[in-house]
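Yeah, one chain of the complex is gone here, protein chain that is, but the others are all in their spots.
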Amino acid sequence: MTSGSINIAIGGEAGDGILSAGEILCKIFFESGAGLCTYKNFPSRIRGGHTSYSIRAAGGYCSSRSCETDILVAFDEETFDFHNGELKDSSIVIYDPAKVKNIKKPEGCSPTYYEIPFAELASKNFSKHLYKNTVMVGVIAAILNIEDAHIVKGLSALIKAKKGEDVLKINMSACELGMEHYRKIEGAKRLAMPSGKIDAADSLMITGNEAVTLGAIAGGCRFIAAYPISPATEIFEMMCSELPKAGGTAMQAEDEIAAICAAIGAGFAGARSMTSTSGPGLSLMAEAIGLAGCAEVPVVIVDAQRPGPSTGLPTKTEQGDLYHAIFCSHGDIPRIVIAAADVGECFEFAANAFNLAEIYQCPVILLTEQVIAQNKFAAPKFDYSNIEINRGRLLSEAELNKPGYKFLRYEFASDGVSPRAIPSQAGGVHLCNGNEHLESGRITEDPELRRKITDKRMKKIEAAASSKYLPAPKFYGDDAARYGVIVMGSNTGAAVEAIDIISAKTGRRDFKIMQTRSLMPFCVEAAAEFISKREKVFVVENNYSAQLCGLVKMHIPAHGKLVSVLKYDGMSFAAAEIADRLMTEVR
Amino acid sequence: MTSGSINIAIGGEAGDGILSAGEILCKIFFESGAGLCTYKNFPSRIRGGHTSYSIRAAGGYCSSRSCETDILVAFDEETFDFHNGELKDSSIVIYDPAKVKNIKKPEGCSPTYYEIPFAELASKNFSKHLYKNTVMVGVIAAILNIEDAHIVKGLSALIKAKKGEDVLKINMSACELGMEHYRKIEGAKRLAMPSGKIDAADSLMITGNEAVTLGAIAGGCRFIAAYPISPATEIFEMMCSELPKAGGTAMQAEDEIAAICAAIGAGFAGARSMTSTSGPGLSLMAEAIGLAGCAEVPVVIVDAQRPGPSTGLPTKTEQGDLYHAIFCSHGDIPRIVIAAADVGECFEFAANAFNLAEIYQCPVILLTEQVIAQNKFAAPKFDYSNIEINRGRLLSEAELNKPGYKFLRYEFASDGVSPRAIPSQAGGVHLCNGNEHLESGRITEDPELRRKITDKRMKKIEAAASSKYLPAPKFYGDDAARYGVIVMGSNTGAAVEAIDIISAKTGRRDFKIMQTRSLMPFCVEAAAEFISKREKVFVVENNYSAQLCGLVKMHIPAHGKLVSVLKYDGMSFAAAEIADRLMTEVR
Amino acid sequence: MLTTNELTYGKSTWCPGCGHYAVLNAIQRAVIELGLKKEETVCVSGIGCSSKLPEYLDVYGFHTMHGRSLPHAQGVKLANPELTVINVGGDGDGFAIGCGHFVHAARRNVDITYILMNNQIYSLTKGQTSPTSDRGFITKTSPEGAEEAPVNTLLMALTAGATFVGCGFSSEVTGLGSLIASAVKHKGFSFINVMSPCVTFNKLNTYDSYKKQSYKFEETTGYDPQSYEKAIEAALGYFERKPLGLLFKTETSVFKEVHMSEHPIAPAMQDISDPKKHSNLMERYLRH
Partner (left out) sequence: MLTTNELTYGKSTWCPGCGHYAVLNAIQRAVIELGLKKEETVCVSGIGCSSKLPEYLDVYGFHTMHGRSLPHAQGVKLANPELTVINVGGDGDGFAIGCGHFVHAARRNVDITYILMNNQIYSLTKGQTSPTSDRGFITKTSPEGAEEAPVNTLLMALTAGATFVGCGFSSEVTGLGSLIASAVKHKGFSFINVMSPCVTFNKLNTYDSYKKQSYKFEETTGYDPQSYEKAIEAALGYFERKPLGLLFKTETSVFKEVHMSEHPIAPAMQDISDPKKHSNLMERYLRH
C-alpha cells in the first residue's frame, strides 16, 4: 500500500496558524506526488491550548496516522509533552526559541535538535510575525529537498485564491528565507521524501466531511436540515453554499430533532434528503428515526462520531455510536447502518445511502469518525460514473393511475417493499403514518394486521442484505491466515498496514482482515465463514464496550475465539499500535 | 400457583361504562377471596371503538390473562369478533338486544346464549340506562352464586367513596334486579367460582403503575418530573397528589427531555428523583441518559412499554424497548436496566432502583409493560419492612471536612464508585460534568486521563452485578428439565402457568424457566449455566426482533440452542398460548 | 370542484360534540374555496386527538410524532414549494413539547399554515394540564390547580415573527373556513389559534365560556391588520377577551424565496438521474 513515509508534526498554541501552515505543507507534498494523511489534534476551545498538525507523506495512498515523527516542529514547550513519544534517533526537532525555553528530551532516543527563530525571522523580514509559519514551511522544504516547482504550486494554490498576489509574494520570500536559513546551518541533516509516488493528476486531497458532501450531492441529495456540531459541521456548511447551486435547499434547524424531522418531511415530499450530526445529535434523533422506520420514509443520517458519552470530547475521535445507531428508538425499526473507512468510501457510501433509503424506504445511518471527517487525505479521484441512481418503488403518475390499479402505500408486498407515491402525484394521495396503520396508511389497532404490517416493515431489511448498494465486507490478507482481524471504519487502513508491519517484522502473514462495512443488516454469513477459518479473531475498535465485538457475538456464537482490541482515549489507532497489540496477543 | 379459574369478558363501546362495571366485579371477586388478574383492551381514542374488560378470577394469585372465556357479556356486536375465539362449549354468552341484533357464533363450539335487555331493564327501573352495567353485575353474581355480603362490600367500596349513599342504594337494587332476572330464566346455567382462595385480608388489588408509585415513595423518591404518556401517565398523576404529602415535589415538564433533565438536576441536588414515561419518551431521553451516565448522577427512569415503533399502539402492550434501554445514547454509558414481572416486583424494583441509582451513581431504567402497568392484579400485601435505604457513597459534611481529606468528586476509586457530595454541603463544592473531566470534575482532553476516567465510570457496572439490590434471575420448574424457557417481565407468570398446562396435558415436567430480572448488567453466569444444562432454550418475548434473545446471544455463545417464541400484535401472551407454542416446538 | 365528501376519509372517531369536527370541516371549506387539488395539498400533524385530523381528511397527509409536526411540515414545503402545506395539532403538541419548533417556524417564515386546535388540555391522554390551561385549572396533574402562567399563543406568534396571525372558534365554522383560506393564501408562516372545546375533559373552557369571551376583532374601531401594535394589544388581552378573525398580516420575504426564484424546479422535482453533472464540485480538491 505505501512504500515508506515521512512524518511531520507541528505543535503550538491553537490560533498560532499551525493549521494553515500544515495545509500548505500538505498541498506542497501533494503536488510532489506524495500520498497523504493528516492528523489534527486540537482542543475544544477557540484559542490557546495545545494544537498539533501531523502529516504523513507516504509513497502511496495511506489512511492512518503514524506514531513516529521524523520532523517535529515545536512552537511551544507543550509540543514535547505530546510528541516526544513519537521521536526516534533519526528524527529532526526544530524549535522556535521565542516560546521554547527548555527542551524536554525524550527517553530512549537522541534526535537532532535545531533552534530556528521563526518568529524573529518573520517579524524582522516581513514585519508580521505570522509569516513564521511560512518560514517554517521553507525549513521543512529544505530538509526534504523539495522541488521549487512544487513549493510554488502548493503555496499559490492555497494563498492566491484567498488573499491575492501580493500576499503570495511575501509568502514566497518567507519560504525562501526558511530554506536558506536551514541550508546555512552547518551539517544540517536532510531527510528523503519517500520514493514511491501516487498519480497526483488522478488524485484528490480531501476530508471525509467534504467527501460525504460530494457523494451526497452526486447521489441526488436535494435537501439537508442540520444543526451545527463538531465534527460534522463542515458537511452542513458546505451544503449551505453548494446545495442551492444544485437546485436543493439547506435549512439550519433549531435543534437536531427539528433537523431530522424536516429531513423526513422532505423525504416524504420526494426529495432525497439528509441530516448530518454527531453523537449528541444522533441521540436526540432516536424518536424520529423510529418515525421514519414506522412511516417508511427515506432519510439519510450522517453521524461523524466523536467520543461520548454526553458532550464527551467534541474534537477527538471514537467509534462509540455503533450500538445507538443500530439499536436506538423504542420498538422494532427497519434501518440500515453502514460505516465508511476512508474518504473514498465516504463519497461512495454517501451516494449509495440515498439509494438504500429510497429502495428500502427507511432511515439509513452512515457512520464516519472525526479522524476521517476532519482530516485531509490524498485519495484517487472519485469515480462519478460508478454512481447509479435507483429510486426503488417510487411510482410514476402513469403507474399510479393505471386502470384497475389500486395504490396502497403500505401494501403487503412480499419483500416488504411497498409502492410509494409523493405529494403532487395524482392517484397517490395517502396518509403517511407513525401510528400503526393499515395498508392504506390509516390507523389500525387490529392485532392480526399489526402483526402483518410489522412483518412487512421488517422484512425489507432482509431484502436489503443482498442489495448491491449495501457495501459488502472487504477482506485483506491471505485466506490461509491463522488469525482474523475484524474492523470497521477508520481502523481499516491502520489494520491493513499493521499486518504489513507484522509481516515485515516476523516474516509471517498470519492475519487476515475483515472490514465490516454494513453493520445493519450485518454480513452474518461472511463473518461466520471468516471466523470459522481462524484460530482467533481480534476485533479492533475505538470504544470501551467492544460494540462491534458485541454485534458479532449477537450473530455468531464464536465468543471464545473473539478477542477485543480496544482504544478509547480519544485518539485513533496508528498502524504500529495495532501491530504491537496483535503481536502481544498472539505471542 | 392457581387452582382453576373463571374468566369473564365484557365487551362494548368505549365510554359505555364497561371499565367501571369491570372494576366493581373485580372488587366483588376480591372480597370473595379470588385471585385476580384483569386485562383491558381499549383503543387509543376517547369514546367509541370496541373496548373490553376481561377478568380472570382464580383460586390463587395469578398474573396472566386467560385465553378462554367462561362468561362473555356482549353490549355490542363487535364483542363477538374480539372474543369468539375464547369461547368453549361450557361458556355462557349474555348479550343485550339493544345493540346486538345478530349473534355471530364461534366455530367449533356451542356456548349457551342468553338475551338479557340490560339497558331496557335499567332505564325502565332506574330511569338511567347507565345502571345497565350494575344489572349486568347482578347477572354475573347470579351465575356464579356469589354471596350477598361480598356483593355489598364490593359495590359499596367502589361506589360509596365516589358518589355517596343514594347512588349506592340504586346500584344495589339494580344488581338485585339482575340477579333476579337471571334466576328467573328457566334452567339457566350456573358456573362455580374456583375453589381455592387467596388470603384476601393480606392482599392488595392494584395496578403496576400504582405499585411503582408506592415503591418509589417508599424507596425515598422525593422528586418527579414527567410528561403525560400512555401507559405511564398514572404514575405521574398519582405522584402529583401523593408526593407533596411526603415532602416531595412533582413537576409537569414541557416534554420528556425537560422531564429527565429536571430529574437529573434534582438527583444532582441530592433528592432521590425519577421520571416516568413510555417508548417515545424514552427515545427522547437518550441524550440525557448519557449525561447522567457521564456526570454520574443518580436518576430513575420508569418505562411502561407500549408497542412501537414511533407512536405505534399507545394502549397496547409490548416488550420492544429493551434494546433502546440497554444500548441507547452515543458513547459508552454506565447504566442499569431491570424489568418487573408483576405488581409485587413493580413495588420492590421501584424502591430498589433508587438504591442502585445512588450506590452506582448512574441512570437506572425500570421496564414495565402496559399489560402490568394499567391492569389490576390481586397480590400479597407489599412488605415495607423488606425495603432498605442505602445511599451509597454520599458523604456527610463531617466526612467531607475530615482533616487531611481531599474530596474529589470523580476520584479513581477501585470499584469505580467515587465519593459524592451534594450542593449545600460545605467542603463538597465541585463541578458535575457531561464533558470529559478530571477527578475534580473540570474538563480534560488528556488521552491517558480520558482512558482512566472511562475505566472508572464503566467499572461500576461490574460492581453492580453483584449488588444485593440488583434483582437476581428467578427460576421456576425442575432442574432436570430438558428444555429451558427464558423470559422477562410480564411473560413470567404466563410462562410459569404454561409449564403447568403442559405437564397437565403431557404428564411431563420438561421445562425450566429462567426469568431475567436484570438485563444490564446481565446475569451472564446464571444464564450460561441454565442454558448449558438444557437441550433447547426458548426465549419467549413480546417483540419482533427477539431482543432478549439477541442479548442472551451477545453474552452466551449458545445460538444453536436458542429458539425465539415471539408475539408482537399488541396483546400479551396468555399461558395457554405459550404452552401451545412450546409444545409445537418440541413435538 | 371538490366536495366536502370527497375530502373526507372514513369516519372521525372524536367524541360527539368535540370542537375538532368544526376544524376539519373548516379546512375542507377552505380547500374547496381555494380550489386546491387533493394531490397538491398536504396536511401534517403531531399526536393528540386534534392531530388525528389528517386521518379523516382525504389529501396527502402525514401523522408524525408528538410535538414535531412543524419541522416536518417545513421540510415538506421546502422540498416542494408548489404544495399547499397545512399543519394542525393541539395545544400540548404545539406549545408544550413543540414550543421551540413553533417559535422557530414563525421566525423562519416558511410558507405554511399552522392551525392550533386549542382546547387548553391534553385530551388524548385523558385530561392533564396543558400549557394553555388557565391558572388554577384542576386536573390529575395539577390537583391544587395549575400554577404556571398560561401560554398566550397569539402573543407568542406575534413576538416570534409570524407574518399572519388569526384566531378562530369551532362554533363559527364559516368564519373559520374563510380565515383558514386567507391564511393559506398568505405568503409566509400563518398561524391560527382555534378555540376548539374538549367536551369530555375540559368542563371549564366550553363553547359557552368561549362564546362569552370572544368578540369580532374586525368590528373594533380602527381595525387595521397591518398594525403590529394593535395586534399585540389585542393579543395581550386574550385571556379576558378573545379577538376573533385576522389580527395581523404583513408581507416579508419568505424563507429561501430568493434561492427558489433562481431555481424554479422544486428540490423534490429536480432531475437527479445524472450524478456526473456534479463532478465539477470535485475540482477544487484536485492538483493544480
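A, B and C label the chains in the order they appear, each numbered from 1.
As a convention for this text, contacts are C-beta pairs under 8 Å (C-beta built on N, C-alpha and C of every residue); 3 or more make two chains touch, one makes a residue touch a chain.
As the structure is a computational prediction, the values presented were derived from the model and not from experiment.
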The one of C:131, C:177, C:197 or C:225 in touch with the missing chain is C:131
Pick out which of B:130, B:422 or B:465 touches the chain that's been left out of the picture.
-> B:422
Of the residues B:116, B:432, B:519 or B:554, which one touches the chain left out of the display?
-> B:432
Of the residues listed, B:73, B:206, B:357 or B:514, which one is in contact with the missing chain?
-> B:206
Would you indicate which residue among B:42, B:131, B:182 or B:223 is in contact with the undisplayed chain?
-> B:223
Even though one chain is not shown, subunit C touches it at residues 96-101, 103-104, 106-109, 131, 144, 147-152, 155-156, 159-161, 232, 236, 252-253, 255-256, 258-259
Touching residues on subunit B - with respect to the absent chain = 30-31, 153, 156-157, 200-201, 203-206, 210, 213-214, 217-220, 222-223, 225, 242, 244, 246-249, 251, 253-255, 257-259, 261-273, 287-288, 291, 295, 351, 381-382, 384-385, 387-389, 422-435, 441-443
Contact set of subunit A toward the excluded chain (per top definition) = 15, 43-49, 227-230, 233, 236-237, 240-241, 250, 252, 254-256, 280, 310-311
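In this section, only the chains that are shown with their structure count from here on.
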Would you say B-C or A-C is joined by more C-beta pairs in contact?
-> A-C
Go ahead and note the Å separation of the Cα centroids belonging to subunit A and subunit B.
-> 44
How big is the gap, in whole Å, between where the Cα atoms of subunit A centre and where those of subunit C centre?
-> 41
Two or more other chains in contact with one residue: find those residues in subunit A.
-> 287, 291, 295, 434-435, 443
Counting only residues that touch at least 2 other chains, which ones in subunit C make the list?
-> 47, 52, 63, 65
